[in-house]
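Heads up, one of the protein chains got dropped from this complex, but the rest are sitting where they should.
So that you can tell them apart, the chains are marked A, B, C, D, E and F in the order they are listed, and the count of residues begins at 1 in each.
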Amino acid sequence: MKAKRTQGWLVAIVPALLLFGFLSLDTVNQGNIVEQNNWLPLLGLNINFYIDGLSSLFIYLILGMGIFVFAYANGYMKSYPGKSRFYSFLLLFMAAMLGLVSAGNMILLFIFWELTSVSSFMLISFFHDKEGARKAALQALLITSIGGLSILGGFIIIGSIVGSYEIQDWIAQASLITSSKYSTAALILIILGAFTKSAQFPFHFWLPNAMVAPTPVSAYLHSATMVKAGVFLLMRLGPIFGPTDIWQFVLPLFGSITFLLGAFFAVVQSDLKRIFAYTTVSSLGALVMLIGIDTDLSIRAALMFLLVHSLYKGALFMLAGIIDKRVGTRDIYLLGGLRKPMPIVTTITTLVLTSMAGVPPLIGFLGKEMIYEASIQVPVVAPYLITFSILGNIFMVLTSLYVGYMVFFRKEHHWPKQPQRAGISMAFGPLLLASASLLFGVLPQASIQPYLQSAIEAIKPEHVELKIKLWHGFNKVLLLSIATVFMGSLLFMFRRITVPFFVTFYKKVFTIHFSDRFFSIIDRFMRMNQRKADVVQHGYQRRYLSTIFLFASILLWYIIVQTWGSRSAVQYDSLSWVLAVICLIIVGLSFMSLPARLGRVSVITIIGGIGYSVAAIYLFYGAIDLAITQILVDSLTVILLVLVLPKLPRLVAFTNARGVVRDMVLATVFGSAMGIIAYTSATNPAANKISDFFEEFSLSIAHGKNIVNVILVDFRGIDTLGEITVLVLASLGIYTLLKFKQS
Amino acid sequence: MMKLFHFCMFIPYYLLMMVKSNWIITKAVLSWNFDFDPPGIVAIPIELKSNVGILTLVNLITMTPGTLSLDLSEDKKTLYVHGMHVKDHESFVAEIKSLENRLKLFLK
Amino acid sequence: MEIVIIILLLLGSLLMLLGAIGLVRFPDIFMRMHAGTKAPSLGSMLMLIASALYFGTLSIFIEVLIIIAIIFITTPVGSHAIGTTAHRLKLKKWERMKIDDLERDENM
Amino acid sequence: MISTAIYIVIGILLLAMVLSVARLVKGPSTSDRIVSLDMIGSVLIGIIICLSIIKDNSIYLDAILIISLILFVGTVAMSKYLTENVSKKWKS
Amino acid sequence: MIVFAPIIIPLIFIILSLSLGKASGAVQRIVFMAGNVTTIGVAVTILRRVLNEGYLVAQAGAWEAPYGITMVADTFSGIMLTLTSLTVGVVSLYSMAWREDKLNKPVFFALIFGLQMGMNGAFIAGDLFNLYVWFEVMLISSFVLISYGSKKIQLKGTLKYVTMNLVSSFFFVAGIAVLYSAVGTLNMADLAYRVREANGELNLFAPSALILMGFAVKSAIFPFFFWLPDSYHTPPLPVTALFSGTLTKVGVYSMIRFYSLIHLPGDVFYTQLFLFIASTTMISGVLMATSQFEVRRLLSFHIVSQIGYMIMGLGLFTRLALTGAIFYIIGHCIVKTNLFLLSGIGYKITGTFNLKQSGGLMKHKPFIAILFFISALALVGIPPLSGFFGKFMLIKGGVESHEFIHVASALGVSFLTLFSMLKIWNEAYAKDIPEDSQTQDFQFGKAPKQLVISSVILVVVTLSLTFGSKFIIDICDTAANQLLDIDGYIRVILNR
Amino acid sequence: MNTTLLQLAARAIRIMMLVISVFVLLRGHNQPGGGFIGGLLAGGGIVIYVIAFHTHQLLSKTLRAMAPLRVIGLVLALGSGVLGMVLGKSFLHAQWFNLNIPLLGTLHMGTPLLFDIGVYLAVTGVMVMVILLLMEDRKWN
């Protein structure tokens, strides 16, 4: 019981130990770690790990955030059942994420990639009895797995170009990859995958919906780590595809759109977590944009911003969770005036929001600075990117200020319950993260420079020395930063006009809600499939059969036409005319059996007649045993038919004339195909057949003069064994059908 | 011993009957408008008791083409025979009876 | 010998043809039964004897005798079955058929 | 001589068969059909005999034995179950 | 000699089951399980020996090939033998605890062994007509099993099942006839030999088409699959589970086997035909699956869809693709069977197969939920579960053969499969039981332990496919290599 | 249906058909016939008998008698195969013996005959069961 209460703390030991262990490896100074284990060489799938600066940065992030999140969860999850499940999946996620960033084999990376999706699914739907949670989890997993499958496709294409799935081989053979005609397809597939995971427009909508997950999950997966997996992948492949036109076009385009839209959507939300989710979307857009610009500077900016964002966004979510717990709501229009009852939370949140707004000296400022700096450097599209970035950042500032004001500083409030102070377990994480944010901002060079540097080396091997400092001097970038903060504050000051305006604007313009659309598409898709299933799987046996015979006829006639050749003529002998008469009888009887008005007994006797005539044919060619058996079985079948007759329905013609004609045509087409095939084969038999053997040895070795019988009981006795088994089993079937009373 | 003799005597008689009745059927089949004596189903009291006896009688009646044993009553005393040409009831019965009598010489 | 065989064969086959003609021509089921079950039996017997003569070995003779015996035993039972059925089914009888003791007895 | 006569015989038999088939198709009653099936069987036996003579192979005769037996079983079973079927209806 | 055991052992147990009609239920059940265990033992022994020796060949009646009937086990047969006998064994265990539908009867046991005998025979037959005979043994058993209980819906389904499969048998036999006429042999190795001797002169299109159509109906590929979704959900659940895992695979196995015999390099017609069929099969199956709410019917449509993947391997016919297809068959057999077993457990607990009325399983039976979750993800092919490796190899094979359209459909179908598995998860496991079902004194039922144990066994196998993937894939690779090495096959059987 | 006539003949016909069926079975290796044909004939004999006398008791009695026949048939067929495996080289490997029976002389016997007997029994059993089951179903259901 006690262990249950401190479960979070206990679990937090895991990342802590791992972090300690990893730090002791000192990748920054010791260089890359490469660990190789062959697993499935046939598939090119090996358990190879490749930990370079980029991986290390992510590992620090994952483990570091992990400690905070687990600790935070200890308090947050106290009252919920199913904690073990929660921690297991969180741990699974952490492991998968670690694997993802340290995988040296791209298929291995993919495996971990999918595992993060799955654990995310389980965590989003943690409150699985709520429909919203299930839907959001479904949505998240479906979206990310579209991406997962497409990166798999992409990886396999590249893998078959290179002949290996090792990232090192890929990077080494970058020019081979990019010169292949399939590389564009592969790249687009991979970008698609990265976009879904990192919630880029137009796949962004799953992320805000994922906020139904417990807050530790939102903090960990959906802000700090998992959503960065797409970014990580893009960074990993930067050395290969960075120089391509598609990369430099697609990534900035979608990144900047996401950046702006995310920030704007954040303004108009009322749920604290959804607000932060949209700001996350926005930040991810910024990251993608930066990676797409693919200059030394932009990569530097991206890495910096990645770190920044993880820290402050993680903290923000945790704070939102605390507020939710203590006050009972996350609606900023209900919250308010929390400054007094929750001073610590207020302090931390304000600090972090300021960082998000990009106000110096916090690290958020650094990140923003670098975005501008990078954007400016891009040759052609710079104005456009800058515009998008500025607009996005303005909204970001507005959001920060507005949220801080609405939650803490305004007077009026509609608390569902009286706020309580936060416990230390929950406040611990945000506090430390906020401190780190401050520390990194003030002393970037001392604290994080070496880590960032080695990460950049991984992406841009021919790098320039990176310098991070808070004060760059008075330049264009600083001007832009100030303008941004100014504009944002201006908008905030007129919040009574601006915010409602934005909300109205949002409702008017963004009438398409991607999420709703997603579900309506699914609904429509299912209904369409239902219709399709009803059409295809209609339950009419005869139409199934028609389909089969139609397909068979097409195939057979195709083959007949393809292989039309000379045929040798039939040989006639003195008895052929007799045969002809019998054939005529069979054909005549067959047609006689067709009319729909015929009685059941008539048809049965006609079938008996046909059977006897077929036996006559067998007799003509000396197949005595066969003829006897034919007659025996034929009589027996007729007896069975007569026996069952009173229990069977009468023959009624159900089909109309058109159906009859259609079926007749089909039957004729198929029958004639079979006839032609029979004729072709009969007139061109193989030269040497195995049956000569039977004639030769039937008597001498098998001691039997009746070759057919010898074949049945000796040469091919095992067939006969199967045959009598069929009979016995059939009799069992008849027994069960007739004797078992229905339950 | 006598039975065996009667049996042997019976065979030529029967063969003769057969030929005769085949002739009858031939005539009937080939007759243009079937202007022969009308057919009929006649009940014939039988005296044979043993199963073998009855069976033999029935079979023999059937195998001669003018007549056909249709049915046997439950008490095995009456045989219903379909005759192709039943001029009148009595002569038909008599004809069958003579066959039975010959059988009775060596069967029960 | 050959002549005998040929005559037997021809006779047998003609009997069958006769039976077939009767089967087609006769007005009611009972008459057709006369034609359809017994003429061919006799015909096949003749033909069997012909083939026995043709092959001329003892074993064939025995075999043929067995077959003839079988035909002798089975045909009447078969036609009895058909006949009773037909009567029971109240199939239309030829209008010239007047005497029907079986029907009379059944209705009693 | 036999070899030519036998074709005449077969011809006659086939004619008989065709006629029986005509009755089989025409009916009208089930009993008629059973009779004609029986007839077809007998004709078949005749044909087999002819074949045995044409091919000079006595082994065909073995088939006759079996066929004649099974024809009988068929006839009996069929007529038996057809009456029962109808007589039940008669009573109800 | 052990090659005969897969057919002799089930036959012995058919005989035993039928002759123990008067023995006590316990004895019957013990014999039943003993039969299953023996069959598994035989299958594993064969697999092990095949891995060591390459081929196990025996001539029935000691008549030399190609005159007598060859029984031959190679790695592929060994895999299939082991796989199916394992599945049958587990389902048998399950069926004994099912306690409905009169499954604890000697007749039922005999039929299961009949099915087993037919399948085993089909796997080791080295003679085409003999293959037909085993197919029929298998089919008649399946006919009886699928109608076992004679419920109304069942009979409707059975009628379609029987008719279509009969038609397919006719195709198959017709194909054999024409093939025999053209080639003059029935022995598979001899067939392959003669095809290669003739060097393309032999025109086998018509017979091959007929035979493949026969297999096609049995393996339920487009456009011959209709019988499957209409019939598979109707019989007692253990029967459905058994069929889902094994039956269609026999068709696929035979297709692969037969095609490997007549396949000549540079064959475009069949490659394109199979790939077309593969894509259409996967897509049509999965699309129809998504709309279903009857869990058994949903899963049945998925069988169709997943047959498509196997056919894809056949179409590509490269070492990698075949390896993938074989691995996929293994994974699918285990997982699909288990999903049906789990749906049965769900039925025992919630009393319904309808997803709309079901629910609450995750809250009340978390362990079952875990079992399902693993199986469902394995089916979808979420790495590193079993489905992934097969799909990965197939897709890789497809990419390497530049069949991008078919790769795309394989990937897309994966996605839709995920969707429908999540649908089951959300409806039956995640959500609470709907209120309208709860009103009538609803109580969760109990699932007998034996049912759960059966499912656990299959989950363990599923997981071991992941952890032992290296081992299994190596075996599959050996099998694929053997399939491609027809000369070796001919050499071993015909000594040529 | 009045079956008195049929009943009179049935016993004889049954014996005759059984004898002939055994005859057909035994010489099937050299002459037309064999287990399957023989089995059907034997079945036919039994069925005719049951038809002639058909009572519920006879029907179920025959049904009970036939069920093990199928199994015995399978056992014999399988047994002959296994015998081939034990004594010879392979499953179903035919083994031939010369049986010296006093009076009858030397008889050349082999496992294929045993196999054929198995087929015969199984076929008889199945055929009779199928027909009788349907008869029973028709009559009493």
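Heads up, the rule we're going with is that a contact is a pair of C-beta atoms (placed from the backbone, for glycine too) under 8 Å apart; a residue touches a chain by one contact, two chains touch by 3 or more.
One rule holds in what follows: contacts and distances are computed from a predicted model.
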The chain missing from this complex carries, among "Molybdenum transport system permease", "Phosphoribosylformylglycinamidine synthase subunit PurS", "4Fe-4S binding protein" or "NADH-quinone oxidoreductase subunit K", the UniProt name "NADH-quinone oxidoreductase subunit K"
Missing-chain contact, candidates D:I2, D:L15 or D:I59, resolves to D:I59
Residue positions on chain E contacting the omitted chain are 129, 132-133, 136, 139-140, 143-144, 147, 150-152, 155-156, 158-159, 162-163, 166-167, 169-170, 173-174, 176-178, 180-181, 186
In the complete complex, the non-displayed chain touches which residues of chain D? 55, 57, 59-60
Which chain F residues would touch the chain omitted from the figure, given the whole complex? 30-32, 36, 123, 126, 130, 133-134, 137
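Quick note on the criterion: only the chains that are shown with their structure count from here on.
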Name the chain whose C-alpha centroid is farthest from the C-alpha centroid of chain A. B
Maximum inter-chain contact count - chain pair: A-E
How many angstrom lie between the centres of chain D and chain E, each centre taken as the mean Cα position? 48
Compute the distance, rounded to whole Å, between the mean C-alpha positions of chain B and chain E. 67
Scan chain A for residues touching two or more other chains and write them down. 624, 628, 632, 636, 639, 643, 646, 714, 717-718, 721, 725, 728, 730, 735
At least two partner chains per residue is the criterion; list those residues in chain C. 21, 33, 41, 70, 73-75, 77, 80-81, 84-85, 88
By the document's touch rule, what are all the touching chain pairs in this structure? A-D, A-E, A-F, B-C, B-F, C-D, C-F, D-F, E-F
Where on chain D is chain F touching in the complex? 59, 62-63, 65-66, 69-70, 72-73, 76-77, 80-81, 83-84, 87
Chain C residues within the chain F interface of the complex: 70, 73-74, 77, 80-81, 84-85, 88
Would you pull the chain C residues touching chain B in the complex into a rising list? 15, 18, 21-22, 25-28, 30-31, 33-35, 38-39, 41-42, 72-73, 75-77, 79-80, 83-84, 87, 94, 96-105
